[in-house]
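Removed: one protein chain of the complex. Kept in place: all other protein chains.
Labels for the chains are A, B and C, by order of writing; each one numbers its residues from 1.
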Amino acid sequence: MEPTANPRERRHRYGMVIDLDRCTGCGACTVACSVENNVPPPPERSTERTGVVWIRVSEAQDPRPAGARSVFVPVPCQQCDDPPCEKVCPQRAVELDPKTGIVAQVAVRCLGCRYCMAACPYHARSFNWFRPEWPDGTAALLNPDVSVRQRGTVEKCSFCAGRLQAAKAKAAAAGSREIDPADYVPACVEACPSRAIVFGDLEDPSSEVARLARESESFRLLPALGTRPKVLYRSVEPWVRASLSQPEVSRG
Amino acid sequence: MDEPLIARGLRRTTLPRFLLWLAPWAALLALGAWAIFLCFAEGLNQTNMDNRFAFGLWIYLDLTVIALGAGAFFTGFLLYVLKRKELRAVVNSAVVLGFLCYSGAILILMVDVGQPLRAWFTFWHPNVHSMLTEVTFCLTCYLLVLAIEYAPVVLRSRKLRDLLSLLVLEHQLHKVMAVFAAVGTFLSFFHQGSLGGLYGVMNGHPFSYRASLGIWPSTFFLFILSAAAAGPSFVLLTTWVVSKLSRKELVKPEVLRFLGKVSGWLLLVYVGAKGVDSLVWLNATSPRAGVSPASFYAYPSFGTWILFLEVVVLGLVPALLLVSERARARTGLLVLASALACCGVALNRFVQTIQTQALPTLPFDAFLSYSPSWQETAAFLFVVAYGVLVYSISFRYLVLFPEERELAKG
Amino acid sequence: MNLKLPAPVSFAAGLAPALAAGWLLFPRLLYEEVPQPLPFSHEAHAEAAGTTCDGCHALGPDGRFAGVPRVEACAGCHAEKGGSPGVDALVEGYVTPGREVPWLFAARQPDNVFFPHAPHLALAKLECARCHGPQGKSAEARPFARNRISGESRDVWGPSIVRRKANAWDGMKMADCIRCHREAGRESACLDCHK
Partner (left out) sequence: MPLDLSRRDLLLAATGAATGAVLSPLPWKLVDDVAIWTQRPATPTPRPAGPVALRPTTCTLCPVACGLRVRCFGDVPVSVTGAPGHPASGGAICPLGLTAHHLSRHPLRARTATLRHARGEEPLSRDAAVAAVGAALARAAHAGRPGGLLVVDGRPGRPLSALYRAVAAAAGGRYATPPRVGPARTLAALSRRSPEPSLTLGVDLAAARRVVCFGAPLLEGWGTPGLLPRLRAGSRRRPHEERLEVVQVEAVRSRSAALADRWIAPVPGSEAALALGIARVLLDEGLLDCRLVESRTEGLEGFARAAAPFTPGTVSSLSGVPAATVVALARDLAAHRPAVVLGGGDPAGSPLPDETEAALAGLNLLLGSVGGDGSPIVARREGPAAPAGAPPVELADVPDGSVGVLVLDGHLSERAVPWSRLLPLLAPSATVVSLSPWRGGLADHADLHVPGLAPLEEAGDVPGSPDAAAATLSRAVALVASPEGAVDPAVFLKESAARASLVLPPLPPSAVEGVFASRRGRVVDGTTGEATPVGSLASPGALGELLEKGGCWVDDPAPLPRGRLSFLAPGETAESLSRAALAARPAPAAQRAAVAREAVAAAPPASLLTKLTRETALRTPPVAVAPWRA
């Protein structure tokens, strides 16, 4: 089909389902993400709360009295359909991309006011408290498809939008506006050794991710807040589902 | 030595004593300037804020001083729009206070953001849905209005008076002051409200999220009310403090009582509204977000006592004292009540800023803590020192309290 | 006898130099000209390489722009010194030691932009000259004009200091991209171009 004069690109709603029964908390997602997205290593003086991390892994322990088991919960940006961060940014550095559903964080537009970080209930955003620096020589190995951010700006997971752009360019070279889904897989999904993360287009009802998202074992973090994340979690364990969809404050 | 600069008819202490008074504040200012320089040069890693505690002492300071600085807009509103002439006695002081609070807030905001050189993006690429955009626009415009309101006070100083053309300008400015007062009131309403909305719109934090009335969350209106209530109290309080420090009668007691009365009635309305709002929030808004209201106060640092302290001890009590004519008649009680009212607003801003972020939301989060670094504290003190210095100099050389001359004569 | 200046004259005495500085001096000072490492004539090479741009500047299979030919391509014709001082410099400095020529790219976008050529060429069927101007007909390589503050090429801002567009290809700022995308009726989002 020839593109029309006013071509309207097909809508996607990219999302992921993370199987908590598979996650072992090895951290491969965090490391692969940092390599892919030019996330700087934490400087000596940083703490667990001042480094930059796009996908954090937290441990959630069985809250029941005799519970000894844990699940490890990778938390990337939840890519909300109603993102609390987007409406608070004073200068439109955060944008919900209507064509992909990705919540974009444009670091070069960012003022560094951190209102979006205060607004995000998932703590999925990081501020560059330090000047991003790489040890000797490794700066040459940075990914050319993702720009390095500046000190004093906020950043977060973009579902590896650099890979989406590369896939689009590749498709365009072949004369197509639609990418091959195999060309667009975020780094964490690719790196997970236990294949805990399934990624795809939630809008496409035949996709694996849409099928998993419909299953009763899948749930969202803090669904009552109305943020409608596109990152879902799943577990066969009822305690995992029950305890992760309730805010912590409700337990006191 | 500097007598020629001091306004006619005012008696001021000797220059060395004045400089002695300024010295410690100047030292504090220098320390703060060093801290601010560190923050610009090294980055915000100089603070103890972090990714979970993204707002800290500075945002709290901003909210508080802007609430206290509301005295400027509300006094101006009462004087120029509602024609309460007796407030002419404090309006200059209120304007200077307002100017100091707002400029201090904007200054600290510029330190607080990671990329101050991009601050103009908010004007170029505004997100009209953001409360912060509203705050930025109104703050900047209102600071301009305050500067214009401050100008006549400065222009009337002894040296500048000599330049004829400037005096004409001052006279012209004075004629349109009512317009500026009205514009200032309008702008103030919006940014005080948007500052409240800042937290009220955060649907990610059930503790601060409030159901909206129209397009604004209820905190929008609560902030306007509380700022309007605290502003006159703060003017009252500073006037009393300056009077004590300078050992001079600056205004007639009726002016202070009037300010107290205004503050008291507004505070009473605010406490009522706050009570209704809290009930709605605890019984409807937060359960809808999946949170039982009691859990907000289940953490040791912030028990229900903080709610009681904010609403009753620092809200209802000063409100009742200030509306009571008998209590107002006693200066001690009047000053105490207005101090309580100011503390109440400060505590409300603290709860909004700090408690909101400290309470965990994610199921695997813990209660978060934060204590400011010395750089943050020093930058905070910079604003305080800046305020004291500029106010002291203004008080010495400008006419902040027009009644002072008559009272001194009388 | 002392001369007292009328007010407009004093005012103009300040205004005129400020205007001159702002309009004439500042644009000159803002940019520094960096010469290209070697002289180059597109005109002369067009005959040898064929008349289309993609003869030398081809798209990669991944839809990225392959940039300028590598030094091996130059070596194909310029293996030996002779002809002109430029060719001598090429052979001596780059072909013989096998070093790439550090050309300075006037059309290069800042670090935060992902600009793929493929959608513009393969899908939108734009001419190269639409954005690059008649580069292919130039007889010599333009020196690189670098903004002393931002470090970016002058071509991003465009030749006019007030961004008045004399040609379609003047200016490569975001506003220029957006204008063209709007005209083509395309939706745009930050992530389309920002990386």
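We take it that contacts are C-beta pairs under 8 Å (C-beta built on N, C-alpha and C of every residue); 3 or more make two chains touch, one makes a residue touch a chain.
Since this is a predicted model, take the numbers as computed values, not measurements.
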item	value
Touched by the hidden chain, restricted to displayed chains	A, B, C
Residue of A:15, A:51, A:121 or A:229 in touch with the missing chain, whole complex considered	A:51
In subunit C, positions touching the absent partner	1-5, 7, 10-19, 21-23, 26-27, 30, 60-62, 64, 66, 110-112, 147, 149-152, 161-162
Contact set of subunit B toward the excluded chain (per top definition)	115, 117-118, 120-121, 364
Hidden partner chain, residues of subunit A it touches	19, 21-28, 30-32, 34-36, 38-39, 41-42, 46-48, 51-53, 56-59, 61, 68-70, 72, 108, 131-144, 146-151, 166, 187, 190-196, 236
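FYI, only the chains that are shown with their structure count from here on.
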item	value
Centre distance in Å when subunit A and subunit C are each reduced to the mean of their C-alpha atoms	36
Chain centre separation in whole Å, for subunit B relative to subunit A (CA means)	39
Contact set on subunit B toward subunit A in their complex	43-45, 49-55, 112-115, 118-119, 121-122, 124-127, 129-133, 136, 198, 201-207, 288-292, 294-296, 298-299, 356-357, 359-366
In the complex, subunit A residues that touch subunit C	3, 5-9, 95, 97-100, 102, 104, 106-109, 145-148, 158, 161-162, 164-166, 168-175, 177
Subunit B-facing residues of subunit A, complex	45-47, 49-50, 58-61, 73, 75, 84, 87-93, 109-115, 117-123, 125-131, 150-154, 221-227, 243-252
